[in-house]
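Of the protein chains in this complex, one is absent; all others appear in place.
Chain IDs A, B and C follow the sequence of writing; residue 1 opens each chain.
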Amino acid sequence: MPDLMSALAFEDVSKAFGGVKALRGVTLSVAPGDAHALMGENGAGKSTLMKIAAGIHRPDSGRLLYKGQVLDLVAPRAALAAGIGLVHQETLLFPNLDVAENIFAGHEVRRGWFVDRRAMHARSAELLAQLHLDVDPATMVSRLSAAQQQLLQVARALAFHCEVLILDEPTTSLTDSEVDHLFAVLELLRSRGVTLIYVSHRIPEVFRLCRTVSVLRDGQHVGTWPLEGKSAHDIVRAMVGRDLETGHGQGKVGEAVRLDVRGLARHPHFRGVDVQVREGEIVGLFGLIGAGRTEVVETIFGLHRPDEGTMRVDGESFAPHAPADAIRRGVVLQPEMRQSQGLFFNLPISENLLLAREAARNGWMRQLGRERGECEALLTRWGIKAASIDVPPDSLSGGNQQKVVLAKWLATAPRVLLLDEPTKGVDVGAKHDIHHLIRQEAALGMGCLVVSSDLPELLALADRIVVLKQGRVQGEVPRGATEEDVMQLATRAEETDAA
Amino acid sequence: GGSAPDPAAPKMLRFAVIPKALDIPVFNYARIGAERKAKELGNIEVIWRAPESADQLRQKEVLESFISQRVDGIAISCTNGDFLAPVIDKAIAAGIPVITWDADAPTSQRMAYYGVDDFKAGQRLATEALTALGNKGKVALMTSLGAYNLQRRLDGVNDILKQQPGITIVETFDVKEDIVRAGEVIATATNRYPDLDAWISVGGWPIMTRNALEPVDTARTRVFSFDTIPPAPELLKAGKVHTLVGQKYFGWGSEAVRLLAEIKAGRMPPQKIIDSGVDVVNRANVDQYLTEWNKLERGQ
Amino acid sequence: MSVATLATPRSRWANLLRTRELSTLFILLAEIAFFAWYLWPDGGGRHPFVNAENGLLILKYSAIYGIAAVGASMVIISGGVDLAPGAVIALTTVILGHQYLESQWSLPASILAGLGVGVLAGGLSAALVVLVRLPPFIATLGVMGITRGLAYIVTEGRFFDVSARIPPKWAPLGVPLDWIAPIVMVVLMVVFHLFMRHVQAGRAVFAVGGNETAARYTGIRVGRIKTMVYVVSAVLAALSGVILVLGQGQGKADLATGYELDIIASAVIGGASLSGGRGSVIGAVLGTLIFGVLRNALPQIPGATFYDRLIVGLVVVVIVVVDQLLARRQE
Partner (left out) sequence: MSVATLATPRSRWANLLRTRELSTLFILLAEIAFFAWYLWPDGGGRHPFVNAENGLLILKYSAIYGIAAVGASMVIISGGVDLAPGAVIALTTVILGHQYLESQWSLPASILAGLGVGVLAGGLSAALVVLVRLPPFIATLGVMGITRGLAYIVTEGRFFDVSARIPPKWAPLGVPLDWIAPIVMVVLMVVFHLFMRHVQAGRAVFAVGGNETAARYTGIRVGRIKTMVYVVSAVLAALSGVILVLGQGQGKADLATGYELDIIASAVIGGASLSGGRGSVIGAVLGTLIFGVLRNALPQIPGATFYDRLIVGLVVVVIVVVDQLLARRQE
């Protein structure tokens, strides 16, 4: 029965990509004016379902109802015209255009034949201000940080005045304060009657924003419930089909200093950074957007040359000219952006898993036969869901892609593991697995330095957290500290700056 | 820029001598001839210029550039005479004498042409072939599409061959001024037509190396080609080639410069078309031809 | 966000944009200045390089490349590349000549037939790129072969002597033939510059070249935009062919052989990026003038004869390198 009361409804929607059945007869409806969370493990089919609503994919079977009417979307254009907007999970921007042009691309404000640049800039400035995004509309997008780019994608969706706004994991790069700004805007939209569909793996956010939740599992609709009265536990169970123990699982920190960074500086990004990581220790590196965390770990990894400072690995001086040097010394980095920095979509998973190790190895012949066995072992060990080791990674869900990137680094048997947003866009189950694996590796004596915008994650994972603000270390908090303790360090700095 | 003027010396005359292209070997001898003649006459500077490869539009641009810098005379081998005619006329209207060499622009006002009559030369090449073949047999023709003088030669060749019922033309091959391609075409066609009686080429592509004609069994297939520059005469002596039709390569340059100097001195050439005549080189006269050639090369 | 912080980056960016074309203009002027100095006539008198006639000459020949470069640079900005312009120019001259002389069509009708070559060639390139999703390099390489091949088939190595039927001092609408090419080039440059900067479809070309997926997802009709640039490119090449055959008097299959690489190089010198998303129509036209000045001035330097190719190669490298270094400085 079509639900006449729904803003958007999917009826028995199926979609397959080659052999992969992404959606298997999903029936689901979203009430008008609702803030509806869509949850599920990585690869459950959330993005696919949302892309169908945005006219990017066409379902193989089933149909889409919009305000009770059957809607046949032939192109993204048609969805936008109907009032359905989507903030994509991936970064989809024009690096060669400025912020205003990115917001209005394809929908420019016109005066007669000509594009009205002034009007677009003014309107962009408003949208950016709403999101507290402090960038000039004339800035080139290639100059924005990952977090700024993510907010910009939201700003673009806001410009369309949609009736249904879908946000597919819009906060993976954001810290709490940016999330606050974003939620304020979303609350405002909802109060104006806009229907929101919110895809996220961050359960607290879902409770904050949404009223209803739908859960997908393996391309099928598990159920839809009001969030009122539900617990995080319930949702996880619905998603994963089992309980996850939330153990802190403290490892034992050794005495030897694995990584010793002193007075590291790279202008204008950061300066005077001191960090020590001991064997078996997991150190968190926290900071607000643009605090320079990524820059710090990339510099340690040899991607950039520091202007000042010294580094030691296991007591020996360490000054890598390139990542290859760092890898040889046992220092590896899982980069922030897995798609652009971590994966080769032209190569099978097996190559993705072993290239790093092989590039660092001195020998030059590959033993492709033996490697297969190793790759299959890695797949099993990390629980990576893939058709085989011979498919390229684009057929994997985000969480599984992330596991491939992590596995590729652990295959090099590192001594120091630098992680930049290790669970970005990863579902609770996978996140749990990843935490478990990181702890397991640390317990074997590795030193880990973890950058994450997800404060609860850091609190659960790290033995202590170093807080960075505008490129300077503000202090650190020990295990057992609260979110408030950490935020205080970050905001105290902000107050002193304002003074 | 430029050379320091010596007020005592007579004014230097700057003659632009323009071949069809810089990458066609026959023109190298024309350059030698032109520069030698300039030196001999004294107050003449030769500017040797052309597009690298034959391109009639770029050649026209070069020609126009010489008009706007007001050189004292222009001698040109036209990639396409009709195409250049209006610009040649423009030069003459601007007071710059123009003569053509090797490849004419008959529809222009050019003051003289020095070279062969391409149509007749083609006829001659074909006649030599007919004689050797006894007016019958299978022949393959070789040209490069694009240049007008080659087209005229080809027309001349065809004019003669088509009158002979005993002659079959198996194909006219276009080698695109590429000697590697010429070699490939010769090899392929030799394989395709093992009973071929003759090759007739209106340009020198087959005879610029020993290698291009290597697959040809000269006992079966005879080769007739335009151009006699080295190593062609040696190929002839070695029996790889039957008859060559040569042109006045050094003369192209030296006559061109001489004619321009004469015109500058107020003496118009007695006739517009100065047929340089061709050198028909065959087994009988090749040694004599080589002696002559060596003299020319040494500048005697 | 204060007004002050707002002003700085915007005007800096605006500067950059302007600078990119200005820097090409600057290189062109420096080149002209160099040759003006180098070729200064010893005894005074008429300057062989700096004179009105020579200026017109440079413009007239550069326009053959320049008109095509307007379209080719749009293709490059869209993230593609067009290897067909040279062949399209040739086929246009041939078809125009054939219709005018052999089929006895009127001149306007023959011109339309010539432009039709552009529509068809561009349509074919677009179909291969958009529908069959061939990489542009290979699609337009194929179209180049097909187009030039047809020109040879029609002419069989001969040519159509259009000059025979066009009066030598012919001046359509009172404009001397020599002036037409430069005027058309400048008008097209301005029109398409405005189009690319201020019209939605023009902006979309930049978007498509910058991130095709993002363009598709934001509702830009990527297929149409690509079709547009390939058709514009081929039609402008055909227009260049029309002007060539009218101005030079011949329709011939081997005309403009290899010019595609010069045209692409001009666009790149003028600031276009072959990875798409960046470039300028004005820059591309200025790029063709940089080469045009070289082609004009080098024959005026006696010893330079065999150095042309080297000089052109060096100029390409030096300009792009300097440009790259300047761009890095500015960052």
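Rule of thumb we're sticking to: a contact is a pair of C-beta atoms (placed from the backbone, for glycine too) under 8 Å apart; a residue touches a chain by one contact, two chains touch by 3 or more.
The shown structure was predicted, so the numbers you read here are calculated from the model rather than taken from an experiment.
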Consider the whole complex, including the chain that is not shown, and state which of C:Leu57, C:Val70, C:Ile89 or C:Met144 touches that chain.
C:Met144
Residue touching the undisplayed chain, where the options are C:Val268, C:Leu286 or C:Ile301
C:Val268
Touching the left-out chain: which of A:Ala35, A:Val240, A:Ala356 or A:Leu406?
A:Ala356
Can you say which of A:Ser61, A:Ser231, A:Thr310 or A:Ser340 touches the chain missing from this structure?
A:Ser340
Where does chain A touch the missing chain, residue by residue?
18-19, 303, 322-324, 326-327, 333, 335, 340-348, 351, 355-356, 358-361, 363-366, 368, 376, 379-380, 385-391, 408
Omitted-chain footprint on chain C covers residues 81, 83, 128, 132-135, 137-139, 141-150, 152-153, 156-157, 258, 261, 264-265, 268, 273-275, 306-314, 316-317, 320-321, 324-325
Had the left-out chain been drawn, it would touch chain B at residues 22-25, 27-28, 31, 52-53, 170-174, 177-180, 183-185, 187-189, 191-194, 208-212, 214, 230-231
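The working rule: only the chains that are shown with their structure count from here on.
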Any idea how many Å lie between the Cα centroids of chain A and chain C?
44
How many angstrom lie between the CA centroids of chain B and chain C, rounded to a whole number?
34
At least two other chains touched by the same residue of chain B: list those residues.
none
For chain C, which residues are shared contacts with two or more other chains?
none
